[in-house]
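Sharing a structure here in structure tokens format.
One protein chain is absent from this view; the other protein chains keep their places.
In this document, chain identifiers A, B, C, D, E, F and G correspond to the written order of the chains, with residue numbering beginning at 1 in each.
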Amino acid sequence: MGKTFTKPEALSDQITHYCPGCTHGVIHRLVAEVIDELGIRGRTVGIAPVGCAVLAYNYFTFDFQEAAHGRAPAMATGIKRVRPDLMVFTYQGDGDLASIGMGEIIHAANRGEKFTTIFVNNAIYGMTGGQMAPTTMPDQRTSTSPFGRDVDDVGMPIKVAELLSALQTPAYIARQAVLKPKHIVRAKKVIKQAFKYQMEGRCFSLVELVSTCPTNWGLTPVEAIKWAEDTMLPYYPLGVYKTPESS
Amino acid sequence: MGKTFTKPEALSDQITHYCPGCTHGVIHRLVAEVIDELGIRGRTVGIAPVGCAVLAYNYFTFDFQEAAHGRAPAMATGIKRVRPDLMVFTYQGDGDLASIGMGEIIHAANRGEKFTTIFVNNAIYGMTGGQMAPTTMPDQRTSTSPFGRDVDDVGMPIKVAELLSALQTPAYIARQAVLKPKHIVRAKKVIKQAFKYQMEGRCFSLVELVSTCPTNWGLTPVEAIKWAEDTMLPYYPLGVYKTPESS
Amino acid sequence: MPYQYSIDEERCKGCALCVAVCPKDVLEIATDVSPKGYFPAYQARPEDCIFCATCCLMCPDVAITITESAENNID
Amino acid sequence: MPYQYSIDEERCKGCALCVAVCPKDVLEIATDVSPKGYFPAYQARPEDCIFCATCCLMCPDVAITITESAENNID
Amino acid sequence: MAKVLMKGNEAIGEAAIRAGCLNYFAYPITPQSEVAEYLVRRMKEVGGVFLQGESEVAVSYMIFGAAAAGARVFTTSSSPGISLMSEGISYISGAQCPAVFVNIMRGGPGLGGILPSQADYFQATKGMGHGDFRLLVMAPASVQEAVTMVMNAFPLAEKYTNPVMILGDGLIGQMMEPVEFPDDLKTEPTNKDAWATNGMDTRGSDKRNLVKSLFLDPEALNQHNLALKAKYDQMRKEEVRFDTYNTDSDYQVLIVSYGTMSRVCRTAIDNMKKMGLEVGMVRPQTLFPFPEEQVMAAAEKEGCKVVASIEMSMGQMIEDIQRSVQGKKPVHWYGKCGGDVPTPEEVTEFIQTIL
Amino acid sequence: MAKVLMKGNEAIGEAAIRAGCLNYFAYPITPQSEVAEYLVRRMKEVGGVFLQGESEVAVSYMIFGAAAAGARVFTTSSSPGISLMSEGISYISGAQCPAVFVNIMRGGPGLGGILPSQADYFQATKGMGHGDFRLLVMAPASVQEAVTMVMNAFPLAEKYTNPVMILGDGLIGQMMEPVEFPDDLKTEPTNKDAWATNGMDTRGSDKRNLVKSLFLDPEALNQHNLALKAKYDQMRKEEVRFDTYNTDSDYQVLIVSYGTMSRVCRTAIDNMKKMGLEVGMVRPQTLFPFPEEQVMAAAEKEGCKVVASIEMSMGQMIEDIQRSVQGKKPVHWYGKCGGDVPTPEEVTEFIQTIL
Amino acid sequence: MQTEVQFAGFGGQGIMVMGKILAHAAMEEGLEVSWVPSYGPEMRGGTAYCTVVVSDKPIGSPVIKNPTHLVAMNRPSLEKFAGTIKPGGVIFINGSLISIRSGRNDVQELIVPVIEIARDLGTVKAANVVALSAFVAKSNIVRIASLKASIEAEFASRKKLIPLNMKAVEEGIKAVGDLE
Partner (left out) sequence: MQTEVQFAGFGGQGIMVMGKILAHAAMEEGLEVSWVPSYGPEMRGGTAYCTVVVSDKPIGSPVIKNPTHLVAMNRPSLEKFAGTIKPGGVIFINGSLISIRSGRNDVQELIVPVIEIARDLGTVKAANVVALSAFVAKSNIVRIASLKASIEAEFASRKKLIPLNMKAVEEGIKAVGDLE
């Protein structure tokens, strides 16, 4: 009935620079576990974003590239076009993917580039000290929305999974969370499915993960989990939004 | 029973540089008529794209700015934020808006910037000699898809009206055509409605117009109309996709 | 009939879109070239014109105008 | 019982997420600071641990490991 | 107004407001995000415009659109963000609109680092984008000077209808120093009716204005470029600013240095004086136009043996110094480019090696 | 292989393939779109990769990703498009990946025009992006030379793990001239296992590779920049290329000119010879590294009174000439920057005015 | 010895191809050549120009202010370039579309109604080859054999057009003969 648990091989021993309770760490582990289970570590190339995960390459034990802010999907396109046999994933935050990188992710998805995107939605810019992101919730206070996000002034939070699902090209698009153990179990499943579609050369795949940034939210890790559940989950419904079969 | 017809005041006398039968000319006229009818010529600023319409400013009789390729929505944002009283519209082709300018149009729409976009979808890059656009139809031959657009390689044509309608911020989004007199009548209606929403400071508004590029399609103007009706209209359904009321 | 119909040879690029949409089949494309190097449209059967302005609506180059006028001369 | 449970003081950042998810309320946060400057988690009631690995699942820092082992010593 | 202790980034934001610039568009990037975090509140107080753009590319065109509509407008960013504005700044220069760009430089190339650097000298003074254009570039050496330069930047941008860049290293943005602001607020922008697309009704004119950079006729484009060149030549005549230190001494070495680096050099010069070694310094305050004659004159001075370009970059300003000195004296380079500002001790050590 | 009559843009595409570069990413822009229109067919024939990116920004990162994965890759664009690659090229240089960028220059700034220009000299040779990096820049004066330079560009990019830029004016792309291609195809890229992220299995190694430009530790970033500087210094030593014309005569004037402009000068020099006026020319084939010593030597030559920088820009290369000549001779500028290439007659006229 | 030919006309008259065929022929004769197009927005619909430079030594400036010869396929082109041609050169005039003359007495004018000739051959499309052949026959810049070879190369992918174009060459040459 009991279970053993140890660090996956695709994950390095390095202690992360992430803040206490930051769920980036959980997501890193899930990706590493999937890569181990699929046995693709030797042909995987990860692409780190510019964001708190900029140092992600220190925490994985396979080839990595470091992208410019928002451009990871273009780099992944470059790799997959010249080396379709490599397994490529981008790891991007919401400022990276949904703000400066919007053009790149939409076009990569629309071309059906055969790589996988792990999209970490923590509703804020972590790395630079808590500015507003396109995914910041209505009335959420950030360093550039100190009075709360005013949707009349800057619009509604962008639902990336839904937006990308509106494209015509077949793809696998899912949203999960890493707030509770049950989410984490499901998150791993969809991440694995996303990589499988890539292995089959089927389609572009993206997994959005509702995540936390206790530091810039000004909450304890436990409070942050609660806030994300209460505030983000109702606006960012979890589920599989698109599959190559459905499209 | 009869009707009179003369050039609107907002349109200059200059003969356009457009190819014979190019529907850019029709769209220019409709915009000019709407501006005359709303009596806003004196407070309107148009923004020309980089594309065949780069010289659009020669054909209108009010203030104009010339944007960089794809960036008209950012320029319009700049104007509206500092001068909300001005009536601002961008005039953009499909390469301009849907390829290089995707990030700018999505974010302007999502912030709910209160300007109007006239989006000319002619399924190709006209100005530069007929390269493939994100809106190029499956199997359509262009100078960069000489064997026809291969959707397995570069994905499906992007449906801009549908994509922008997937955003959460209230907006007015419609698609019409300028292929037949009946389309043209309707097109003018939606363009007028778009400007009205702007006048009321209600929301962002965009009108996509299914248009032609006889020259780069390698067809006569009359054949081009036919091709657009037969090929484009089924894929790009006409109608109003979103209103501030509906959202 | 108080309307005056005219096609501006300077503006017409001979695209023939007007010809295609005219409900009364009034218009045709000229056989000789205009100063601009195009073969312009003209009213081959002006007497059939009902001044519905459909051609005007279609013309991308605002080459056609219909104005009211006392006498009925068509050029 | 063939499992060995351990929390690596070097890795633990004291976020308490494990504490929050433990179904048996086994874990608590220490009152004294670790060499890393954090207040790490520890098993306050190891005897209640059912080795469900829920804490491992939740831990962002892979600080908790459960391995099989002959003897049952918990540190 | 009394002295206040302020962080450079915040002082820059306040200076813009004091200069009557109530319009700010920007995208966050270390080490200058505090400008936005300061202005998001201040602009609300003064009824100005604050918008976080989706990217630096977009921001550069928001600036273009607003400036072309006749507004006084500025943005701030740091090295990678400025690179993304390359095309936009070229367009704004070509279209002759006034705007102010602040670059709080960080280490490069690429992602580089976030600590102080001066490695964008070439970009700011020469190759900011495609085509023949120049920015008027000012380099502050203290928070107070940053304030003064920002306030001067707007009238200069409007005088030349050309973008002006404030080039500061990370420390200028991050340091806190006492600053004074003039009390009078210059909230009235200059009249731009002659060219701005601010609406015909606004101007009460029925002549429409057009802001563009396209000139399809080659002769027209050539004339346009000659007109731009004339503006840059005028800047060379009228806008050169510089400062000197210990140049009345019989210096054997002339240092040319700017920004925070020049302050380190000042300390080094004091130390060397104590050691009996006289070193003079010319500190360019404008990097374009570069104080060519002044550097030449200082280098030619009797007794000066060598010239040293001391920069937090791998040898960029040295090219302008070499052009200025025209081989009259040997020109050496010393610098570091990783974020550690060279110390006075290191500068002193280097100076001794070239003597 | 026999001579073929080919348009510069197509010859450039073919040259890349002959150089073993089977990967091309680009975004259309006049006057170089024919490269893509040629390669979309050829890449299919040779089983290479062709992709039209959504923007030049994206293309620069497709190039980065592909190069970092160990592929031989290139792109082509024109002035505004190159500006949009500014950040990307800085990243690629910082991450030390080999890649080739072709800029078929058009008039600027901003949208400017689409006719030939050389106004991106500063950008290519100095301020391409933020941070301390240089591109190796080659400037062809004929279609055949464009072919040769493109073919040399790839090995050079790989030798220095640094981007190389081919800087041609619009005519180089649009002209048709006879060209010869070597028969042997260099399809085997050099071994990049030491650094490329081509997958551990591919390398049969369990050491992972990492391609990045971030160095948070200031000393590490400084060392990194020193290492880059060392490469650029090596280029200065080993890669300078130039050509001369009529320099064995007793010329009174030395012209420095490159690209199509230099061919106009050659005709002008012939004409002036007939008029009894001897003029020599140094034609830089590499703009970085710039042939400083060669220009200096040619300028110092007995009898040479003045030096003339003749460029299709408003005075950019002249700064490198001034640095090189170090005041030994006066340096004048003549140029046009709208698309009209100055004629031999105009050059002759100018030369007479400076004598 | 260097000769420079300015080709000019409407878009769609095959101006660029004429220049290319001549340049190719000269290249095959071992001469140096440059073909310089006018490119730009005037391309769209409007006019089309190109210049061909042929020389026995490396070509300096490919940009020519005063060409030695002109081939004018429509009136605006003649009006624009007639004055720029060097004395002694050949000015070819498409008689089918151009009623006026160059107004130069220091050049050799060659007027051929190429459209009619081509129409008689079965397609006006061949008018440019008729014009080129007549011009070559007059100016002797390349041998007729080289011209033919070059045309064959140009139409290699559309072989069935070759006989027609060979006829066009003959007619072009004949037209010159008839005039002399």
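Here, contacts are C-beta pairs under 8 Å (C-beta built on N, C-alpha and C of every residue); 3 or more make two chains touch, one makes a residue touch a chain.
No experiment lies behind these values; they were computed from the predicted model shown.
Chemist: For the chain left out of this view, which of E:Ser86, E:Thr148, E:Thr161 or E:Gln174 touches it?
Modeler: E:Gln174
Chemist: Based on the whole complex, identify which of A:Thr44, A:Gln65, A:Ser143 or A:Thr215 touches the chain you can't see.
Modeler: Considering all chains, including the one not shown, the answer is A:Thr215.
Chemist: For chain E, enumerate the residues touching the unshown chain of the complex.
Modeler: Missing-chain contacts on chain E: residues 3, 5, 30-31, 113-115, 170-171, 174-178, 260, 263-264, 266-268, 270, 339, 341, 343-345.
To be clear about the criterion, only the chains that are shown with their structure count from here on.
Chemist: Where the contacts of chain A and chain D overlap, which chains show up?
Modeler: Touching chain A as well as chain D, we find no chain at all.
Chemist: Measuring from CA centroids, which chain ends up nearest the centre of the complete protein set?
Modeler: So the chain nearest the centre of the shown protein is F.
Chemist: Which chains are joined by the largest number of contacting C-beta pairs?
Modeler: E-F
Chemist: So, comparing C-alpha centroids, which chain is the farthest one from chain G?
Modeler: D
Chemist: Given that chain A and chain B are copies of one sequence and touch, is their interface built from the same residue numbers on both sides (over half shared) or different ones?
Modeler: Answer same: the two copies use largely identical residue numbers here.
Chemist: Based only on mean CA positions, could you tell me how far chain B sits from chain G in angstrom?
Modeler: Each chain's C-alpha centroid was found; their separation is 42 Å.
Chemist: Among the residues of chain G, which are close enough to touch at least two other chains?
Modeler: Each of 40-41 in chain G touches at least two other chains.
Chemist: Where in chain A do residues touch at least two different other chains?
Modeler: Within chain A, the residues that touch at least two other chains are 54, 66, 68, 99-100, 102-103, 107, 134, 154.
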